[in-house]
Each structure stands twice: as structure tokens, then as C-alpha cells.
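For reference, the structure I am asking about is given below.
Missing here is one protein chain; the remaining ones are kept as they sit in the complex.
Read from first to last, the chains carry the letters A, B and C; within each, the first residue is number 1.
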Amino acid sequence: MTIKGVIRTGLIQLRVLDMEKSIRHYVDIIGLEYVGKAEDGRVFLKGYDEFDHHCVALRETDTAGMDFIAMKVESDEYLKEITEKTIAFGLTVEHIEANSDQPGFGRRVAVTLPMGHRLDLYAEVEMAEDTPMTMNPDIWKQAPRGMAALGIDHALLFGPNVDLTTKYFTEVLELSITEVLKNPENTGNMTVWLTANNKGHDLAILEYPEPGKLHHIGFKLEDWHAIGHAADLISVNDVALDAGPMRHGITRGQTIYFFDPSGNRNETFAGGYAHYPDHPVREWDFAHVGKGIFYYTRELNERFINVVS
Amino acid sequence: MTIKGVIRTGLIQLRVLDMEKSIRHYVDIIGLEYVGKAEDGRVFLKGYDEFDHHCVALRETDTAGMDFIAMKVESDEYLKEITEKTIAFGLTVEHIEANSDQPGFGRRVAVTLPMGHRLDLYAEVEMAEDTPMTMNPDIWKQAPRGMAALGIDHALLFGPNVDLTTKYFTEVLELSITEVLKNPENTGNMTVWLTANNKGHDLAILEYPEPGKLHHIGFKLEDWHAIGHAADLISVNDVALDAGPMRHGITRGQTIYFFDPSGNRNETFAGGYAHYPDHPVREWDFAHVGKGIFYYTRELNERFINVVS
Amino acid sequence: MTIKGVIRTGLIQLRVLDMEKSIRHYVDIIGLEYVGKAEDGRVFLKGYDEFDHHCVALRETDTAGMDFIAMKVESDEYLKEITEKTIAFGLTVEHIEANSDQPGFGRRVAVTLPMGHRLDLYAEVEMAEDTPMTMNPDIWKQAPRGMAALGIDHALLFGPNVDLTTKYFTEVLELSITEVLKNPENTGNMTVWLTANNKGHDLAILEYPEPGKLHHIGFKLEDWHAIGHAADLISVNDVALDAGPMRHGITRGQTIYFFDPSGNRNETFAGGYAHYPDHPVREWDFAHVGKGIFYYTRELNERFINVVS
Partner (left out) sequence: MTIKGVIRTGLIQLRVLDMEKSIRHYVDIIGLEYVGKAEDGRVFLKGYDEFDHHCVALRETDTAGMDFIAMKVESDEYLKEITEKTIAFGLTVEHIEANSDQPGFGRRVAVTLPMGHRLDLYAEVEMAEDTPMTMNPDIWKQAPRGMAALGIDHALLFGPNVDLTTKYFTEVLELSITEVLKNPENTGNMTVWLTANNKGHDLAILEYPEPGKLHHIGFKLEDWHAIGHAADLISVNDVALDAGPMRHGITRGQTIYFFDPSGNRNETFAGGYAHYPDHPVREWDFAHVGKGIFYYTRELNERFINVVS
């Protein structure tokens, strides 16, 4: 294998206000599969095209947002190596035992990022019961449901200390920067897009005064046709649309933003270029932020800038 | 960066019988960009979405086929490391100086594979003059032409010693196996699909008595819509169709096969899953080869099996 | 209204060998809606985008094929007018009372065509219970199922006396000819495509020694993406594929042919030009029949020519 070290964003635990409505949203509309429920009431979901046990955990509580996001790494040995480097970098880590709160997951190392978010790192996770076929496989066992999300794609995190967090991501986790957005003063990066693989981003981070905020969690769709179908489902099901269907200048992905019933922003995302580590970083100056994010209208809407969870 | 070692298939030199017709085919119909011409008459082409100097070299001669295929690696240091390992593995290598025959390319190490093909490895290549934009980039400078091939995707090679070649690819180059097709006797692999990244394959190899044969070179298209448009262009332009539009069971890609004017088989390929190194290998027994390659008809056509260049 | 006289092909009664399998095929896979069942066991189906009571009646018996096909006309007055003209033309007609065998349908006039098929004409039919919305309508109430057939599109009938039948269709029913395929001797038309509206065809007729045969019944899909999804469903559900996904030269439609469990050929059809009555007739000589029907491969398969029901 030549994808090494950190492999991908693999798990997010979201806080939701109403579990029943959330399941309807993520399962019936977005099309994730229901995997199971914990004794404490948390619900686990996965994309139909994923092998790992689950990629979303939903926790019912009284505020929306993200408990943590997690990235899978190549091996436990590598996990030890980056844990040491993380501590040496100056971040605090917490050790979470295998199978303690995420069924099927091996031990995790929870890192508190300079932006205030918790990032878990893990090397082991059991395969889901219902994975894609592997012996003379059909493309799927049955036609995907709803928006037909294949699985988790990426997240955009808002918080302070983007520079230090970027340093951590690139120097310790060895993520690649795909694109950067300069701040209005052009003195540094306001937003950085980072990837562990061919995707345009596994994580993006935006400088923001309040720590630990989630702008959106993105799920992967097949193509532009699927984006249009997602838009149709949003309207027919009275889902709160944020923006789209449209394209990003940044990542070149085709996209639609909307909110889950708790106010967490979701994105369904398709297309975009394949990133390779020898590609140059794409740069955006602040004057072009509209084109970068909302490639067609070239103007961000207020809600997109101000609403986070 | 966490894509390390071998990065991707990046270059193929094809033998063609008529340069003018070949340029019309690869540039006007497939949509590659014309980069330039060598003093010896060879012509260099690239995909509109690629950064490197070129991805296809065409050499006019009296037999079709492939002179060599080449993979890009992360660094010259790594190139040295795998060169030693290649020699230790027992394969012969030849050293090719920078800018000697491929303008813009750094030094290459040419490996003679057990299957009889020449595989070049290289770490350095200059950026093309006309790359995708990197400063407040548009998605493209002008709408892609013809089939709108983004760039090179993969190749399928036919020759003897698939097992030994697989061993070399996985142990020395550390490629990941994505899928295997068992031989009729179920005693080993008849075909192996290998990747250096998230693609379903950078290279596939098939056991065949004659060494050094090319089954097809694949170019990447955007999606199923682009596959249909490619089919339309094939018919309108009287290109020799082989099979498709269709889907593969293997890689799950959407595809159409056709021949260049010299009889080299081309594929235009879209979609398919994103491979990660922690995914299980998908296996096909020989009885399902039809479904694996021609997912809709489930039967290979004679031409697909017997015609190579 | 300026679509007058004959409006469209609106109903077909098919003979099937196994009702349960047929329902699974037409409802779960093709995506028609189950409307209801007659006391004699016949089952009625409709497309999700149709207003009329039903468009397909399935009758279980021991041979596959078509009992009759039916076209809707603008008014009972017009029905009387063409009934008289039909008799004057020399064809026999039979009168079928309203609601006698097709629930919701007004009286029908059954014409025995020179090709041996029974063509019913009717002016009145009740709206289905579950029609598309008409008050502040959503695009659909829920996402279409399976191949997402919108409704019936056309049929291709095989039988003798194409010339006389064409004369009847154009002179009495005032259908427009959109395309013709010349016979091998170029002495007349082997196949004629006819329409009552903007579609490429409501009916096509092909000269064939055996009377009253059905080559295929076509259902309308949204676009090329839907054709690809239909192909995926065919393979995953082990439906017997005939040909495609592909495009026709004739009508320019995008298409896939397959068989229902009884051996009746189905087509799912999308795209194609919009016909207007002032457009010239497109002509095909016999040497180009391959290109006309199988626009990509340019060769008909044996099954397509020889298998009818």
C-alpha cells in the first residue's frame, strides 16, 4: 500500500436534539444505513459503500454540534508513533479503550486540537456486518436509498489557531494541503484544506474566534446527477436548504448544503479533482472567497458564514 | 503527504502507424492536449487536468503497441531505494538520463518486468506550460474538448509470469491489490488489479503466453454522462468500437473500449469505488469473469479477449 | 389544445406466464405503480407520472405476447368519426363497453390492423387515484422506485402488411411518420415510426411474416443517467438483458432492451428529439439498419431480430 500513515476521516460523533427525526434524516433522506444502537441511546450509521463498522454516531442531547471527529491510520505502530509526536508537539492526548464507546472500534487516541476540537486517531475497526460484497461482487446488493450517500467524505471545522493546527496536521499527521484561502489582510491563511489521500479534503479548518465549532460534515455522492436528486429530496421532504446545488471553485466539487433537524449543517459532495501529493497548492485571495466556495453565484450567503453548530 | 512511495501511473509511450491520424484521434476525439514534438518526430500529449509535462508519447513506426509505461514516485531518494530493491529482487534495470528522450522528465529507471514489459520509474518531471490554474482557479480555462479526458488513468498489460510480477509490484513497489481474478483451475490468479492510491487500478496484469503486450490504456472521464458522450463521438467519428458503454463489476467503473487508428485499444473510464489500503481484496472466480469485466452482458466478446497490441 | 385527434399510446394488455414474477418485474424493477386487480386475476399498473387509471394490464396465461394496444383520442365525437373512417377503410371493428374489462376506461373501439394486431381506440378514462399532484405540486410525492419509469412510451409491432397499416395510421388516424427504414430491395418501407405528438414514436411497425407479434413495449425514463441505473438494476436483479445501454440512430433515443420473466421484450427509453409535424421524414436504407437501431455497435444482435412474443 502506498497510502500510508493517516488514511482518511472515518468517524464523526454528532449531537442531535431529537433522535427519531435524526434517524429519518440521515437514514431515509441521506441514505446512510442503520447499524445499531448503544445502551446509552446513541445510534450508529454507515455509508453503503464503506467496510468499517460505522462512520456516524448520533448522540441525543440539548445542543447540536460535534463531540469529536476521527481519522483512521495505517497501523497501531503508526498510532503509537504519532501519539508520541503529538505529545512532543505540545497537544494533550487522552486514551480511549477499544470497544468502550464506539462498538467495533479499537483503541483511540483523542487529541485536543489548538482549534478546540477533539480529533480521535485509531488504527483498528471491525468490518461492518453489511459491507460491500467481496466475492464476485455486485455493485450493490440493492439500489442505494435516498440521496445514496456512499459514506463520510470530510468536515469543515471552525475555531481559533488555524496556523498552529495546520502545522500539527502537516508536520505530525503528514496531511497534504490542497488549497488555502488567504485572510483579508493577506498575512496568513484563513482557511486550509487538508487531505490524506486523493480526495480534495478530509478536513478543512477556518479561523474563527469561537473554538470547537462544526461548519459542516460532508457525505460523498456519486456525481452531479446525484446532487440534483439530493436537491429534489430536500425540497420534497422539507429539509432546510442552505445553498446549492452548485459547484465549488475550491476542490471543484459539486455540492448542496442543508441542515439536519438539529441544525447541524450537512453537505453532499461529488466530483472534484483527484489530489496527488506532487500537485501544487491552489491559492485563493480573500477577494475571491465567493468564487472559491459558491462558484456560480460568487457570493456567500449570510447563513453560510454565520451559522455553525 | 500520506500518499507515499509510488504515486501513480504517469506516462505511456505508444507506437502508432500514422502520426497524423493518431493526433486527430487522441487530441480531437479523446481530448488530450498537444504539448509538442520531438526532433525524432515523437509527439507528446497531456490531459487538461494534469500538471506534469506530458502523459502520452506517440512514436510512429510499423507496429502498434507500447514501448514502455512509467510510474511516478515520491522522491529521488525513494527512487534509489526501490532501484536497489528491484535489482535485489532479480530484475534488470537500465538508467535513462534526465531530458534524454522525454522532455521535462528527470532521470528514469527502466525495469524489465517478468511479463516482458518495460516499466519506467521516475521522481521528477517539470510542470507543463498549460496546467490547471492554481491562483483563484477556474475549474478549467476553456471547456474540455471531445471526450474530455482528464488524463491517464491505468493500463492493462498481458504477458507471462503474473505471479512473479505481482510479487514485485506488492513487495518492492508496495502497490495495493484491489481485485483478483482466479484462473480456470482456481490454482492462482489469472489477473491482478493494483493501485498506488485511491483509484481502482493504476495497472492490471493478465497471464498470457506472449510477453510485453498491451491490452488497453485507460483515460479518465468525469462520469457516466461523459461515457455516453464518448460513445456518441465514437459513432459520429467512425472510431472502431470494441465494447460498451457499460460498467465493470471489477472496479465498478463505467467504461467504453475502442481502438486508436493503429489498433491500440483505448478505454475511457469513469466512476468506480475509492480504494483504501485497509479494504479487503475483491475476488472473482473464473466462472464470473464475464460479470467482472462486462457487468451488463456478462459475456466477454471474442475481440476483447484476443486482440492486443 | 393543439394536440388533436389521436393523443398518444395509452394502454397495453400483456400476456404473462407468472403473475407474481411479473409484478415483481414491472413494479419493483421497472418502477410502475400497482393500481389493482380484476376479479379474473388481471393486474393493472401505471407510471408514476401518468394521470390515467392505468397503462398496463397483465393477464396470466400460457403464452407471452400482447392482447391489444390502445391509443387515446381527443373526444368521443372524434372516436365516432374515426370509427366510421376505419370501417370505410375496410378494417373490422368491435365495440367494447365502458368498464367492461378495463376498470376506469370508457368505451373502446377495437380495430383489427392489417398486421394482425388489435388496436383499441378510446376517448374517456378516469383519473387514477394516485396521480401527480396538481395543487402547488411537488415534483413527486416520493422518489420514484426501481428504474423510475414515468409511464408507457411506445411499442414496436411485427407483422405483415406494413404498407397498408401505414396508410391506415396516416390517413385515418392522422399519425405523423417520423422515420422509415427501407427494405433490402429498396422497393418500400420495412419499418415505419409513427407519432401522434412530440415523441419520436407512439408506434413503430415492421414487416414480418407472422401476424400480431410484439417486438417490445417501451417505457419512458428521465435521461441517460436513468438508462445507466436501469442497466445496473438489470444486472443486480438477474433480469435477461437483450441489448444496451446504447443509443438509437432512429429517434436518437437512449435505450436498454431486456425481457420480462415471460419473454416479452421491454425497452426503457430516454431522450431523443422532439418531433413536430413540419419536420422532414428521416430515411434509412437497409445497409444502415445497424446504425439506425444499435447506434454504437452498428450491428444488430441475432436475438433482437428473431425473438418476438
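Just so we're on the same page, a residue touches a chain if its C-beta (ideal position, glycine included) is under 8 Å from a C-beta of that chain, and two chains touch if they have at least 3 such contacts.
All figures in this text were calculated on a predicted structure; none of them were measured in a lab.
*Asks:* Mind giving the shown chains that are in contact with the missing chain?
*Replies:* A, B, C
*Asks:* Where the complex has a chain not shown, which of C:49, C:81, C:101 or C:163 is the residue touching it?
*Replies:* C:49
*Asks:* Which listed residue (C:144, C:159, C:245 or C:292) would be found touching the missing chain in the intact complex?
*Replies:* Considering the complete complex, C:292 is the one touching the chain left out.
*Asks:* Mind pulling the chain B residues that touch the left-out chain?
*Replies:* Considering the whole complex, chain B reaches the absent chain at 138-143, 146, 225, 229, 232-233, 235-236.
*Asks:* Spell out the interface residues on chain A facing the chain that's missing from view.
*Replies:* Chain A touches the missing chain through residues 224-225, 228, 231-232, 234-235, 241, 244-247, 254, 291, 295-298.
*Asks:* With the missing chain put back, which residues of chain C would touch it? List them for me.
*Replies:* With respect to the unshown chain, the touching residues of chain C are 1-8, 49, 51, 72, 74, 127, 132-139, 173-176, 196-199, 222-225, 247, 249, 252, 271, 273-274, 276-285, 288, 291-292, 295.
We take it that only the chains that are shown with their structure count from here on.
*Asks:* Indicate the whole-number Å distance between the mean C-alpha point of chain A and the mean C-alpha point of chain C.
*Replies:* The separation of the two C-alpha centroids amounts to 47 Å.
*Asks:* With chain centres defined as C-alpha means, what is the inter-centre distance between chain A and chain B in Å?
*Replies:* That pair's centroid distance is 31 Å.
*Asks:* In chain C, what residues contact two or more other chains?
*Replies:* In chain C, the residues touching two or more other chains are 225, 232, 235.
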